[in-house]
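Shown here: the complex without one of its protein chains, the others still in place.
Up next, chain A:
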């Protein structure tokens, strides 16, 4: 059972490569037809690289940096969250040292981390990142709060393609309300497993899925062809159960 999300194609579409390595990797194309929204163009959370410590000017040409390095953050929008550059530099430096230290203290950390998570209840346990092609900002879903693929698909549909009038989903952001969208288009839901492979969602039983999934991606069908080749069966389209 392969989950499919059918929805209208965004009128003004931003294609932003998320820097995930998939086969040839996705290039960062910036397409900005009539619609507003300049997310794609300076689509990278500026990091310490843009603020060399010898205080020369900030990189005004951040557009040239777009896509230069594969961003790990699901938020790739300039100036978000709104933290001043001095503070941002400090955070990035902290993260770097943290990663170094993490390697050393891994075993000790794992112990304390488990305890912490139990004590604090649901922190980020079960939350995994979800990114969708064409949307700069990723979201998070709590897998523990879902019981089936259908459940999960519903949540993702609500998240990215809010259908109730008066509210907008992530893709609705830079278009007129959904009712003006024209033509259907298809997406598939894929996931990265613990080994780093990208698979189509729905191949394995749900319980097995949630133990092996690292993150999700709502991918354009056109780009998913490469994935289908990995599976023994050809990609079949099934309606959601």
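One rule holds for everything that comes next: contacts are C-beta pairs under 8 Å (C-beta built on N, C-alpha and C of every residue); 3 or more make two chains touch, one makes a residue touch a chain; residues count from 1.
The rule is short, and it goes like this: contacts and distances are computed from a predicted model.
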Next on the checklist: Out of "F-box domain-containing protein", "Mitochondrial inner membrane protease subunit", "1-aminocyclopropane-1-carboxylate synthase" or "Exosome complex component RRP46", which one is the UniProt protein name for the chain not included here?
Outcome noted: "F-box domain-containing protein"
Checklist entry - Contacts of chain A with the missing chain: which residues? => result 34-39, 41, 45-47, 51, 53-60, 62-63, 72-75, 77-88, 90-92, 94-95, 120, 123-124, 129, 137-140, 158, 166-170, 173-174, 177
